[in-house]
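A single protein chain has been omitted from the complex, and every remaining protein chain is retained in its original position.
Let's turn to chain A:
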Amino acid sequence: MSQKTGMSQLRNGCSAAKTADAKSHEYETEVIILNQCRKLNGQIFIQRDYSKGLDVQFETEYPARFTEKISRDTWENTIVNINKYFADAEAITGRSIFETIIGCVTCYASYLVMKSNYRRKLDELQQYIDAQNQNIYHRVGFHIRNPMERGLRVLEIALLMRAGESPRDQPEQDVQEPNRPIRTM
């Protein structure tokens, strides 16, 4: 069921993108400053899922703030796919063994020229996240950020605020002064 919805969602997204190209006068590019959104809306953090070990996986739990904006299946489809990219990147395959052996033989000179399998998967992930953002998440006011920006510890989803929109539920007073000293324990 979730597969099916995911597919229909993707198709929706593709067709929307096509129409956007066809009659681009109906669409416009808008620049959003993420810090502004963070201050007023906060953001969603998806934590790492360590239950299977140390491989990079994120929790698939449905964030409460997606309610009525993103369907449960759409979110699950996205996060499962993101996790799949990481699982592929960390797998021991013929390619990763080949990469290691070539590296050893050439005294790691090959590492300077050859992209690692992991890096390649991360680039694919970036493309996937961009596509998902553009087709699904941007139009309902979310933006999934690349987990590399948070050191692969958390997946950050920004809550966008467009022109003329009021901040979403519970604007945080604390965030008004982002440079205040943070207490430790």
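One rule holds in what follows: a residue touches a chain if its C-beta (ideal position, glycine included) is under 8 Å from a C-beta of that chain, and two chains touch if they have at least 3 such contacts; residues count from 1.
Going forward, contacts and distances are computed from a predicted model.
> The chain that is not shown, which UniProt protein name from "Palmitoyltransferase", "Trafficking protein particle complex subunit", "N-terminal E2 ubiquitin-conjugating enzyme" or "DDB1- and CUL4-associated factor 13" does it carry?
Going by its UniProt entry, the chain not pictured is "Palmitoyltransferase".
> I need the residue numbers on chain A that touch the omitted chain, in ascending order.
1, 5, 8-9, 12, 16, 20, 26-36, 38, 42-43, 45, 48, 50-54, 70-74, 89-90, 92, 95-97, 99-100, 104, 107-108, 111, 116-119, 122, 130, 133-134, 136, 138-140, 143, 145-146, 148-154, 156, 158, 160, 162-164, 172, 174-175, 178-180, 182-185
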